[in-house]
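Sharing a structure, written as structure tokens. Questions coming.
Yeah, one chain of the complex is gone here, protein chain that is, but the others are all in their spots.
Chains: A and B, in written order; residue numbering restarts at 1 for each.
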Amino acid sequence: MSRAKRVSAPVLDLVWDDLRLRFPGQKNPVLDGVGLRLEAGRTLGLLGESGSGKSLSTLAALGLLPRSAIHVGGTIRLGDTDLLSLDARARRRLLGATLGAVFQDPSTALNPYLTVGFQMSEGLRRIDGIPGREAREICLEALETCRIREPRRALRSRPHELSGGEKQRVLIAMATVRHPDFLLADEPTTALDVATRGAVLEVLLERGHDLGMGLLLVSHDIFLLGECVEQMAVMYAGRIVESGPTRRLLTSPRHPYTRGLLAAAPRLEGPRGRLPEIPGHPPAVDERLPGCPFAPRCSLALPSCAQERPAWVSLGEEGGFACPVTETEG
Amino acid sequence: MSGAVSLPIRKSWTLRVSFAFLLLVGGLALATPYLDLADPDAQNLELGPTAPSTEHWFGTDPLGRDLLSRTLYGARISLLVGLVGTAVAVGIGVLYGMLAGWWGGRADLLMMRVVDLLYGLPYMFFVIVLMVWFGRSMINLFIGLGAVSWLTMARIVRGQVLSLRGRDYVLAARATGLPTRVILRKHILPNIAAPVLVYATLTVPRVMLEEAFLSFLGLGVQPPAASWGSLISEGAVLFREYPWLVLVPGAILSVTLLALNFFGDGLRDRMAAEDHPA
Partner (left out) sequence: MLTRLLLGVLTLLAILVASFFLQRIAPGGPFDLERDMPEAARQALIREWGLDRPVPEQLGLYLKGLCRFPPDLKRSMVQPDYTVWEIVGPRLQVSASLGFAALCIALVLGIPLGVLAAVHDGKMADRVTMLVALTGVAVPAFVLGPLLKWIFALELGWLPESRWVGPANMVLPAFTLAALPLATAARLVRSEMGTILRGDVVRTARSQGLSERRVVFVHALPGALVPVIPWLGPATASLVTGSVVVERIFDIPGLGTTFIDGAFNRDYTLVMGTVIVYSILLILMNLLTDGLLVLLDPRARSARS
């Protein structure tokens, strides 16, 4: 028995617009103009190395940033509402109900002292005011659709009695038990055994599809994203450097960083050989250049790249990218 | 008192203020004999106890002795006991912890189990017994306080040694057949010096507190010598009539202990920050 989906209001898109964040003690912003659009009911992949700011972008939408983070500019909008200007109460009302979240490490995300059932049903009982018995049924159903074996036993158990894959599936069920409009998943399979990753990812995508949620999938793995999202955005050093439909990004990437990532990733098919890697490392926040942060590692870089911030080149339906050098191609 | 709790105020001004205060107290204690002070033992029975005044800044005790002078001379003894007791504790703790960490395995397990057990004992009773039965001498005081204050140091040193033991340069030294004694002294000791110093700083206020505790019971520093603890002890009996006799040395003792704790915690936080740069 599934709760009737709220049909009244049309679901709006979740839009990050020029979001800039800074941490005290750092002179450069850690997020330097992040723009993303997560369309209702669609899937968006956010690609980036660790430290690129993809997790911060997610946490910002949830209002779960570290307290020291300073909002320098930009907005995260849901329709006409700027999430960043909401007070804590209004913010909280969105969590679980409109925005669900799944994080990287399932081994530490569940509360070890409380049963799975208690944690899962807490939002239903405490916020939606659904009686315990009914809340339990809803949780059972969610666990079942997330392919937890013996969901009744799982409800009674404590997190340490579950395997890593089971925990993450419980967390997916938990994040979606109140049928939010959007699910933000931050590296949801990275901490799992390679063997269980595929199954968990499948559960996540299915669940997102079944509930008609907009799904943001954050990952460092371009091929994992390539297989499961419609749109993709590539992040580097606090900026979005390229975005567009997944097909376009995989077949004709325009930013040198996206190209490097594609070239450096191993493929099962095709000739084997030494993988060309991108030389160097992503810069620390305060080592970023005023121009393009990728310039020092870029084989195409011009002297001006280090100084002038590259303009966004729009490709219309095909997304866009930020590189003045490849702009002149084709 | 747990060693693993950190202070809320990590700004370095606490470190600076406490350091400045400790310098002041230490400097005064060192300079005391050269200052133009009243004789701390000179009695003036006609004067008797007086409240703080311009003549006697901290007042006088029932024997008419100048409390300022007695407090400053008391600082010398309190600090001396704190430092020497800490030195004894550091000696025992470092040796015990190094051996436990170096031997590892069962010996380590057993040795740390003993430390756990001792943690749970009201060890001050041991010092009380020592002072009552074996004489209230300064030597016994140093030994007794040192003997009960080494536990945390041993734990810390053991942890450090355990992690150093597997380092390449230590393994290399072992491979060349250097005797254990030499490896411990040349390769391990210099590398644990920083944490040892920091925790020694935190041991000083504990030892000073313990000395004051004993002196309060009449088992610490013996008259005519006086420490802050024994000044408080003398004053406590007359607290109703002459509260300053307790309040003055009590406040100074408390603030000094506070400063030492702040200082030690500040050093520790700084060291932790250096170990794990954000």
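Keep in mind that, in the parts below, a contact is a pair of C-beta atoms (placed from the backbone, for glycine too) under 8 Å apart; a residue touches a chain by one contact, two chains touch by 3 or more.
Computed from a predicted model, the values in this text were never measured in an experiment.
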Considering the whole complex, which of B:Ala20, B:Leu109 or B:Val132 touches the chain not shown? B:Val132
From the list A:Asp18, A:Glu161 or A:Glu230, which touches the chain that is not on show? A:Glu161
Of B:Leu68, B:Val90, B:Ile188 or B:Leu209, which residue touches the hidden chain? B:Leu209
Which parts of chain A face the unshown chain closely enough to count as touching? 62, 64, 66-67, 88, 92-97, 100-101, 103, 105, 108-114, 119, 122-123, 126-127, 158-161, 171, 174-175
Which chain B residues would touch the chain omitted from the figure, given the whole complex? 1-2, 4-9, 117, 119-125, 128-129, 132-134, 205, 209, 212-213, 216-217, 229, 232-233, 236, 239-240, 243, 246-247, 250-251, 253-255, 257-258, 261-262
